[in-house]
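One structure follows; several queries about it will come next.
A protein chain is absent from this complex, but the other protein chains hold their places.
Entry: chain A
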Amino acid sequence: MAAEKNVGLVLLNSSLSPFGQRCSIALAEKGLPHEYVEEDLAAKSDLLLRSNPIYKQVPVLLHDGRTIIESLIILQYLDEAFPDTRPLLPTDPYERAQARFWADYVDKKVYGCGSRLYMVKGEPQVPANIEMAGILKTLEGELGEKEFFGGEHGFGFLDIALVPFSTWFESFDKFWGVGVAEVAPKLAAWAARCMERESVSKNVFSPEKVSDFIGEMRKDLGIE
């Protein structure tokens, strides 16, 4: 490949983080060259702590040394700072509002409920199971018959917001009996279509890796 033009981008990330994976996918979709720094979350670098003193978390995007934090804010920044690249958000204001709303829903609900699912064993999981099934059905309702959540716009902001969690679907089934293929088959099909995109397959954890990771976490927490 010819020398990539340096546009001053650095991504501080952890390959484990679904929020960081969103940023990697977005940068790939836009063909934006960047320096990638893998952070050890157990031993955070000075650069990370200085760049994000409030939350001390990845992902952090640095653009010419200035920091941008929060994955969905980073995605919108990339659209606005690099207007000649493939846009992630659609152009219509109402569609943009819908994309932002549902991405926020993913943040509040999928991650929140997913975290609860994974910390608990036995009976108390049942309400979280039911809640997760409800969340997946709601998202499937939003997808409808579209190939991607972005609709006419194609693979976009909301697809990127959700896709790193889609490789958790198999684990939802394996560990907690939430059968995505039965509960939300269109969503399962959407997840498979997304994985055909190089930007996604190269940057998200495979279902097997997620499953191993969760298995390890549960052993460490003494849940088995």
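The rule is simple: a contact is a pair of C-beta atoms (placed from the backbone, for glycine too) under 8 Å apart; a residue touches a chain by one contact, two chains touch by 3 or more; residues count from 1.
The working rule: contacts and distances are computed from a predicted model.
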| item | value |
| --- | --- |
| Among "Serine/threonine-protein phosphatase with EF-hands", "Glutathione S-transferase", "Pyruvate dehydrogenase E1 component subunit beta" or "AP complex subunit sigma", the UniProt name of the subunit that does not appear here | "Glutathione S-transferase" |
| Sole contact to the chain not displayed, among A:H63, A:R86, A:R116 or A:K186 | A:H63 |
| Among A:V7, A:I73, A:A181 or A:L221, residue touching the chain not depicted | A:I73 |
| Residue ranges of chain A at the interface with the undisplayed chain | 54, 63, 66, 68-70, 73-74, 76-77, 80-81, 93-94, 96-98, 100-101, 104-105, 138 |
